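With one protein chain withheld, the remaining protein chains of the complex are depicted in position.
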Amino acid sequence: MALVDERVAHGHGHGEAHHHELGFWQKYVFSQDHKVIGIQYGFTALCFLLFGFTLMMMMRWSIAYPNQPIPLVGWLLKASGGIIAPELYNQLGAMHGTIMVFLGIVPLAVGAFGNYIVPLQIGAPDMAFPKLNMASYWSYFVGGVIMLSSFFAPGGAAQSGWTSYPPLSDIAPTGQTMWLFGMLFLIISSVLGSMNFLVTIIQLRAPGLTWMRLPFFVWAQFVTSFLLLLAFPALQAAAVLQMMDRLAGTSFFLPSGLVISGQQLQVAGGGSPLLWQHLFWFLAHPEVYVLILPAFGIIAEVIANNTRKPLWGYRSMVYAVSFLGFMSFIVWAHHMFMTGMGTVMSTFFQTTTMIISIPSVIVLTALIISLWGASIRYTVPMLFALAFLPMFAIGGLTGLPLGLAPSDIHLHDTLYVIGHFHYVVAPGTIFAMFAGIYYWFPKLTGRKMSTLLGQIHFWPSFLFMNGIFFPMLIQGLAGVQRRLYDGGASYSHAQPVLHWNAFMSGSAWLLGLSQIAFIINLFWSMKKGEKAGNNPWEATTLEWAATTSPPLAHGNFVEVPTVHRGPYDYSLPGASKDFVPQHQLQEA
Amino acid sequence: MGNTTLGLPMGFPPSASSHGAQLDQLTAVVHWFMLVLFVGWGLFFVYCLFRFRRKSNPVASYTGAKGGFSTWGEAAVVLVEVVLLVLFAVPIWAKRVGNVPDKSQAVQIRVVAEQFAWNIHYPGKDGVFGRTDSKLVTAGSNPLGLDPSDPASKDDVTTINQLHLPLGKPVLIYLTSKDVIHSFYLPVMRVKQDAIPGQVIPVYFTPDAVNPDKAKLPDCAVSKTCWEIACAQLCGLTHYRMQGYLTVESEAEFGKWLDDSAPKPAALAPAPAPVAVTVPATAAPATAAPVGSK
Amino acid sequence: MEIPYNVEARPDTGLFNAKLGIWLFLASEVMLFGALFSSYVLLRTGAPAGTWHHGREFLNVPLATLNTIILIASSVTMVMSWASLKLNDFKKYRMYMGLTLLAGVGFLIVKGFEYAHKFEIGLFPKSNTFLAIYFTLTGLHGLHVIGGMIVNGYFLGPGSKMFKTEPERFTNRIEVAGLYWHFVDLVWIFLFPTLYLL
Partner (left out) sequence: MSTSDAESIRKQTRSYIVVFVTLMVMTVLTVAVSYFHMPVGLAILVALIIASFKGSLVAAVFMHLSHERKVIYWVLLVTVIFFIVLMAIPSISQWDQRMIR
């Protein structure tokens, strides 16, 4: 954690002044200040993202050049002579997915941005339950440590995919048990965290900050928290059951008469493998919207600020995301069309799936129309925000053929699915995260990030993301299955599209290189970045309007602001400046 | 072959089943719809990026866009999705999983997946499957657990990774798994169905094309141009090549093949021996670890 | 700057933070037990005819009835302890809270006996799916009881100091702890018939 402390130290340069003295540990490590916790979340999550990214780059080697010793990091795998063996590949795949979703994006989008920004945007002194807030972070941290250490477990880390379908996961090596324990910690963290957010947003809004005056980002976090609160327990239950299967020898997920490599499996039997899938997807579908809603929120903030005009159709967007959140609980079995569903269930879930695509269309459309009549500033955060729109569009649109059972027959469990959701989470959510980091960095540090490095980060990233994921859709249409450690080399139907693999892997590694610009930018700008005032982007929302940058170390606001207007009063006719902060009564 | 890929990208496999073309048509229609949406919205998007950049529009408009663009656009999207659902998806799916061909007409086959092979089981002349029992399973010699004492099992034909089908006859497959979840995937037949232990799931379709020469064994195994059974669900170490071979032939040839392979026990599976045995061979060591760890 | 609405209710919602918090937490608990009950229903309805084992074959109804009574009683004492605080009667609070804690102990002892006996006669979670469900559900519920007892114990002992300094805030805390405890009772009210009687 050493690095976190340094970052905070800089982050709060003149914060300390206002600070009734706490010891070093309370201040930086076991801090209860939402801003410090936000930074802890952010930094930890970024490290996990980088780690998950690294795992993936190893996978990409095996996909493009199966059975060839991997350069650079080969020495790590002496046992196999530097070759990524299938069992290692399966571990990398499962852990990449798990880490990216549960240890990377969610903590970054909700834990970091939510923690840091939401209280500021609603004019609150802190989260409603600071102690709980600290608890959620450390629970997340422990969960992460368990997940990482599982690589050293006998038989290696979890290797049954991030979906951990039994019976395979029931009979998998110890790593799977650690995966389950890790999950339990992450779930506790998320449940406590989301409860904290909900109370904060409902109870601690500044006077005058009515629901329809909330910045869209807060709305997104609000809905997200509901999803986390009510969806995660299902996986919690499932994890407990699988734990019982693995440790107490029960057979919740094991039917009778299993024969594994010629031997009878000695269990009572009578379980149902599909039960796990229902419980898992009951969480995991809402979970994917947990990955995208905060992204929507950030994008909306950045777009409103850089178009210098109010969001178009703010209300419809609010209703849309609320509806989206509600619907996301009743579409989960569209992941299970191929499990032998009859007509009743498939009709129900195809219909709900088509319905749930509409709110996304509404939000995207509103965001695009917001550009009409704008005066667009092409700042770095805006670049990422704009790139998000078409990228999410591709990801979302490719969801449609998957959502229709008959076309899903050919596409299910192929790289088309991988392409679909990576378009939403990688050039989608990750770009939104980048936009958020570039946008709020001055708030954290009082300095701006370098625009030049930002450009150097953005353009290649944009290019290479597509270089990886578009061919995936083509390979998927050719029917190449996912989770193939040789990228399909041994299958006839994969041959016509096999040549893409090297190209995609190349793009992936170049994508990795282009991240260096970002990492340098991040650390360099902390010390040397151009000094920024309290409101460098001339924004209207409270986080900029009422506090210093970086914010007061404790309490956030010198005096509690009163809100007099909607979140995005940019270019208000008759106003002297082209933006009117929310807490400003009338034009001075 | 009765298929039109309707401008789906190269590499999209040919369809060799009577229902394939219909699925492909839906896939194609959806993708055209996606393309239209993307281009439509995209053009508007790009135009805005250009027209409303700070230089050409220094002062933003507080009220922004007017008129019903969004309402109409969204209404159109809803309409198209309803059509896709009501006219295509739901009926097609109902057709796929409804009307099971009746046993007398159909070729009945049991397919039992295991790590990492496909056990194929034909009832033989008497048209009755011999009794099977998981307790009788032995890794090498009797992977299906066939009960030799059952007269019906005498003439049963069992193969590993060799699925032969007659042209133009409905095929009724009883799909299950011995160990973990696999997914029975015949790309050219547009068939995919998870094989779930403890459940026997019926799968049915009608092949409407025979293997082209380049897809005939044994050569195709070398040139990698076979028609294959693929496993589409992560099932362990050797999932990446849990591969079987599909041969569609005229009814006469099919009958002949059945007769030829009738007496043989499962162990020495029919040609091509190398391909047939490699997979199960790797299976045993691959799974040893997991089982031990339980 | 103090965090608002820790003690007094926010005008528009009429709630103090912790109360909303605990209800949200209970909501997620409802989903947790919901998932487990759902699994129970699915496994039971899915079991081939005649293969399902019923609770009555193994379980001791009288003991469970006793436990039900104990737990319900503890719920009453819990709410009474809160009421006594409202009436500003700290002694009574002490007594009722003590009783609640005692009831919790009693419940666990009885459960302990039940478990021990099962193990003696060789009935384990792995024996059959019903027992698997039984041990999982009751075990998880037991953990909730223990959790609640720790909280109550704290408010009976060290935590109770707060009543001297901030009586209203302390009363709120007891109300919140109570809500949780009643929920644990409520879960048992459903566990009892579904596991023991059907």
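Per-chain numbering from 1; labels A, B and C assigned in written order.
To be clear about the criterion, a contact is a pair of C-beta atoms (placed from the backbone, for glycine too) under 8 Å apart; a residue touches a chain by one contact, two chains touch by 3 or more.
What you see is a predicted model, and the numbers here were worked out from it, not measured in a lab.
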item	value
Residue, one of C:Ala9, C:Met95 or C:Leu140, that touches the chain absent here	C:Ala9
Option touching the unshown chain, where A:Cys47, A:Ala85, A:Ile330 or A:Ala532 are the choices	A:Ile330
For chain A, the residues touching the chain missing from this view	202, 226, 230, 234, 272, 274-275, 278-279, 282, 326, 329-330, 333, 336, 339-345
Chain C, residues in touch with the chain not shown (by the definition above)	8-9, 13-15, 20, 23-24, 27, 30-31, 34-35, 37-39, 41-42, 45-46, 61, 65, 68-69, 72-73, 75-76, 78-80, 83, 86-87, 168, 171-172, 175, 178-179, 182-183, 185-186, 189-190, 192-194, 197-198
Hidden partner interface residues of chain B, rising order	97, 174, 199-202
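Convention: only the chains that are shown with their structure count from here on.
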item	value
Intercentroid distance (Cα basis), chain B paired with chain A, Å	32
Where chain B and chain C are represented by their mean Cα positions, the distance between them in whole Å	49
Where chain A touches two or more other chains at once, by residue number	271-272
Contacts with two or more other chains, residues of chain B listed in rising order	none
Of chain C, residues touching chain A in the complex	1-5, 10, 13, 15, 17-18, 20-21, 24-25, 27-29, 31-36, 38-39, 42-43, 46-47, 51, 124-129, 132, 135-136, 140
Residues of chain A touching chain C in the complex	124-126, 128-130, 191, 195-196, 198-199, 202-204, 229-234, 236-238, 240-241, 244, 248-252, 267-268, 270-272, 275, 278-279, 282, 554-557, 560
List of chain A residues in touch with chain B within their complex	86-87, 90, 154-155, 160-161, 165-168, 170-174, 246, 255-265, 269, 271-274, 307-310, 312-313, 338-343, 346-347, 350-351, 354, 357-358, 361-362, 364-366, 368-378, 386, 389-390, 393-394, 397-398, 400-401, 404-407, 409-414, 474-475, 477-479, 481-486, 490-493, 495-497, 570-573, 578
